[in-house]
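Step one of this worksheet: look at the structure below.
With one protein chain withheld, the remaining protein chains of the complex are depicted in position.
Letters A and B mark the chains as written, and numbering starts fresh at 1 in each.
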Amino acid sequence: MGKATGKALYADDLTFPGMLHGRTIRATIPRGRITGVRLDFDAAGFTVVDHRDIPDGGRNIVSLIVDDQPCLVEREVRHVAEPVLLLAHESREALLAARVHLEYEEQPPVFDPLASDAVLKELLIEKGDLARGFERADLVVEGTYRTGHQEHVYIETNGVVAVPERDGVALYGSIQCPFYVDRALRVMLGGSRHVRVVQTETGGGFGGKEEYPSMLACHAALLALKSQRPVKIIYDRVEDMLATTKRHPSVIRHRTGLTKDGRITAMDVDVVIDGGAYVTLSPVVLSRGGIHAAGPYRCANTRIRGRAMFTNTPPNGAFRGFGAPQTQFAMEVHMERIAEQLGMDPVQLRMKNALRPGDTTATGQTLAGDCSAQRVLREAVKRSGYRRKKARAGTSGRGFGVALFYHGSGFTGSGELKLASRAAVEVTATGVRLLVSSTEIGQGTRTMHAQIVADAVGVPYEQVEVAPVDTSIVPDSGPTVASRTCMVVGRILERCAREVRETLGDLTPQQYFAAHGPLRVEKQHEPPGWLTWDEERYRGDAYATYAWGCNVAEIEIQPDTYEIRPIRVTAVADIGKAIHPALATGQVEGGTAQGIGFATIEQVVMRNGAMANAQLTNYTIPTTLDTPVIDVVLLENPFPEGPFGAKGLGELPIDGPAPAIVNAVRSLGIDLREVPATPEVVMLAAHSRAAVEQHHDLLTYGAALSGVSPGTS
Amino acid sequence: MKFTLNGSEVTVEGHPMARLLDVLRLDLGLTGTKEGCGEGECGACTVLVDGAPVCSCLEPLAHVEGRDVTTIEGLGDDHPLQRAFMQEIGAQCGICTPGMVLTALSLGPKPSLARIREGLAGNLCRCTGYEAIYRAIQSVSGERDHRTPDADTGDPRS
Partner (left out) sequence: MRSALSTREMVRPRTVRDALAALRDDPTLQPIAGGTDVYVGLNFGTLPAMRFIDLWPLEPLRRIAPAGEVLSIGALASFSAIMRSRAVRSRLPMLVEAAGQIGGVQIQNRGTIGGNIANGSPAGDTLPVLAAAEAIVVLRSASEERRVPLSRYYTGYRASVRQPDELIVAIEVPAQSGAQWFRKVGTRAAQAISKIVMAAVRDATPRIAIGSVGPTVVRVPRTESALANGASIDEAVRVLEQEITPIDDVRSTAGYRRTVSGNLLRRFWADTGARP
């Protein structure tokens, strides 16, 4: 009840005796070198930290995949808002009044990912014989599709408190992945200092608190260690929007060969994403995006090329969907254009080409009975009244669009094997306790895991306790991302719980504890035996299973203002098994709303490499008056190796709404291929393809993109 | 500065221009009211002043002198709206929930779906897509706008 009573404690609700407040001084240019730092305030009471305060034996690095991102700038600035200096003071007022002057030698920045010669990562997926596939085609359809940034706007901003503890720190914070933070602190501090990370109640994450908190934690820790006082750093909304990660913008080209009756014979896809100035998680975003780029469709001859490029902008990062919303946006709008060119019903086209059990994906993975592409499509069409409503659309002025999509559950390929996640179940005096590092960030982790353990042990839900997420107490269950919390971690818990059940025999946990004392069962993730993945060639079983979704969007376009008004979005999702149907429905509703925002009103405006509209007044997410009726249907086509048959759920829902809405606009005769489809864009799209592309590129990158002549794609 | 807070009179020593949000959180230790944006856009800082929702991040302490202020703590532990929010999963991450519950309280009994949408337009939620929030509020009054699969509800804002 803590959330409804105000008693739940989020990072900014914590106070510690002697606590200082921290502040980050940031670069204000996109590229160059720092030539001078001048402190213009009375230093009394201040703790000041720069890169020289990284302990000996430590590293000026925020460790993630590739250790390229400094914790604090030494000399070289690669993006606006890059952190240079840290200040702490007891008084927030004094802290905010302190003036620091940075001097620079500027260098010409690169904002255009297509012009950048700095490749962050490349990807190639090949299947069959592309040339032969095109030879077999009666028709070739080409197109270029664009998606802009998206900002998470978790209602609680990023924040942490670092408290000196033993020779190191305890770090409390709004965090999705406590062991990522734990590791980043250990790498930065070096030596074998004590590190303990505790997740506070977290007010939304959506990926925005997957990797960024490591940076923030390192900053707070440095201030805490230097001052030997607890230090709290809470970003205000403007700083959070300006400095932290966003969804990668993308430019995606499709070239598809089809027979005249609509069967796909060849698919050639080229994906470019803008990674910003450092690697962070871009290789994995590209990976997931690339694997999903051919959509839930069967095709014997496929080539997917991808590249993530460096630009002098704040690094982009994890955001629900993680590359798949971008690439499936492109695929689904492209499918719509194919249907238009063939004069074919969009549902028929998808039904004909949808993956079925026994088919292989672009990476050559053979799908089993848990493939539900046609089933979700059929259900969404039925549930939404698509056929009947579309027939009347001429008079009603409404647009209807369909999007079919899927989402791989868990980490890609051998990712889960490498993570080697662990979970534990204990028998206690009062019942049973589960221990995981999975975080509750609103999706109901605690409830869902407790449900699994309760059902598997055979005790009432109320007798299951969830251990606090403290890295000194819980095992590393891997990060709370990638739609893995139920399917992967829940499965480990299920196995632990079943073993506990066997050991208990006829005894209740309380009886067992009284007779034998405590019991702990800890297990590690076991990837399915049949899963094989070739990391070099991107071939094989990319994911253990997929969740499947279909959206039908019903919209109107306001004739005077070109605003897209969503009326209803039908969201069908096959998630294997709904462990807690209300929670699952909430995930679909929430993800759909975020997808609607991504499609229509969420525009990041970049100027000179920085977000120019970094306020909630100017970056607008949907209110109650912007969201339509969201009608959810959950289907259950079980994955045998998920807990009670469950597949991943969290990200699937955000993959479909944007293309469904754009396809609905297309059904009204407007050639739209980008999101966000703001009214300005819809207005331009009615007249000029080139103008739309120029507008999108100007707002997203600050200038026209090279190498793609506007209007020719 | 004297005012009534959750039914009891309090006296606070504070700058008259101090934000009510900070007075509540820092001076009075009531951290149930949250800061989401500092610009009156998200509604996470909503409190009731004389029963009317206001953004406490934009409210000077001076403006509540002699007034009746209600925060989420004032609803206690077991208000029907609180129970409904938990039951219907109207709270996912929970950070918008205190503000959302208070604004909902001010909507009066048996609000229609249209009234709820209108009344909550100043409270942003990023997790739920709002649907479960409507279910929660309507479950308290017993009112539930039926939405069958074939029903064409038209403009949700009408």
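Just so we're on the same page, contacts are C-beta pairs under 8 Å (C-beta built on N, C-alpha and C of every residue); 3 or more make two chains touch, one makes a residue touch a chain.
Given the structure is predicted, the values throughout are model-derived calculations rather than measurements.
Trainee: Out of B:Val10, B:Leu28 or B:Ala121, which touches the unshown chain?
Mentor: Once the missing chain is taken into account, the touching residue is B:Ala121.
Trainee: Any idea which of A:Ala43, A:Ile65 or A:Leu96 touches the chain not displayed?
Mentor: Among A:Ala43, A:Ile65 or A:Leu96, only A:Leu96 touches the chain that is not shown.
Trainee: Kindly state which of the options A:Ala553, A:Ile601 or A:Ala677 is in contact with the chain not pictured.
Mentor: A:Ile601
Trainee: What residues on chain A make contact with the chain left out of this view?
Mentor: Answer for chain A: residues 93, 96-97, 236, 238, 559-563, 565, 601, 605, 612-613, 615, 617-618, 620, 622-626, 679-680, 683-684, 695 touch the chain left out.
Trainee: Residue-wise, where is chain B in contact with the chain that is not depicted?
Mentor: Touch set of chain B with respect to the missing chain: 15-19, 22, 38-41, 43, 46, 49, 52-55, 57-60, 62-63, 103, 106, 119-123, 157.
Note that in this section only the chains that are shown with their structure count from here on.
Trainee: How many angstrom between the C-alpha centroids of chain B and chain A?
Mentor: Between these chains, centre-to-centre, one finds 29 Å.
Trainee: Help me check something: in the complex, which residues belonging to chain A touch chain B?
Mentor: Result: residues 1-10, 12-13, 152-157, 201-206, 236-237, 383, 385, 389, 441-444, 565, 567-568, 582-583, 585-586, 589-594, 615-617, 621, 623-625, 627-631 of chain A touch chain B.
Trainee: Applying the document's contact rule, which stretches of chain B touch chain A when the two form their complex?
Mentor: 25, 30-39, 41-42, 44, 71-73, 75-78, 81-83, 85-86, 88-89, 91-98, 101, 116-118, 120-132, 147, 149-150, 152-157
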